[in-house]
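The block underneath contains the structure these notes are about, expressed in structure tokens.
Every protein chain except one is present and positioned as in the full complex.
This part shows chain A:
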Amino acid sequence: MKPIWARIKRDHQRAGRFGYRLFAFATWIPVVSMFNHYVGELAWISGPSMYPFLNAEKDQTTRNDVVIKYKFNAPYGLRRGMIVTFWCAIDDLVSRWQVLRPHSADSGSRNPYDPEVEAVKRIVGLEGDIIRTRSPYPSPTVRVPMGHVWVEGDGGKRLSRDSNDYGPISTNLITGKVTHIVWPLHRFGRVQWWDYAGNIRN
């Protein structure tokens, strides 16, 4: 009788210790979530829209680049040339997603998950700038309205769908700035976005 009771007690203690460890681990989940929400997060880049800069080996490998996006005060302190991530209302990713789930394509107008995709592009114009647009845009020049930015991909018209397709975006949509490339390792390091300020045509 006694050994059985001792075994039950021991098992109970062990389970209790395991349960406590599990609980102690779980209490850290909100901390990690808060860090990812306010400070920074890893992001996997998919698609060729930033081609010469991100996903540069797109024709050799299916592996995606990994970057760090810095999320603290994301909609503020924006400069021309910065690479930002934002919730896209209409993007190539969205349409591709709808192709993958064809039942949602016909009811696409009612699909609530359209705005759930983040895009990564380079800021070309800040509010008040006059932009020389590319072909899908209806007018040859446009002034970026208050509280908006003009974003374009490095990939150009063929590889990128950007503000030339859907117009300037609100800075409130911006979720983070891409500050570092993590993977692949030979391009590891800080994103020198200020070097690109000279390449911007406007």
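Rule of thumb we're sticking to: a contact is a pair of C-beta atoms (placed from the backbone, for glycine too) under 8 Å apart; a residue touches a chain by one contact, two chains touch by 3 or more; residues count from 1.
Keep this in mind: contacts and distances are computed from a predicted model.
For the chain of the complex excluded from view, the name given in UniProt is "Peptidase S26 domain-containing protein" [choices: "COBW domain-containing protein", "Small ribosomal subunit protein bS16m", "GTP-binding protein" or "Peptidase S26 domain-containing protein"]. Considering A:I4, A:L22 or A:M146, the position touching the chain not shown turns out to be A:M146 (whole complex). Chain A meets the missing chain through residues 27-28, 30-31, 33-34, 37, 75-76, 87-90, 94, 108-110, 112-116, 145-148, 169-173.
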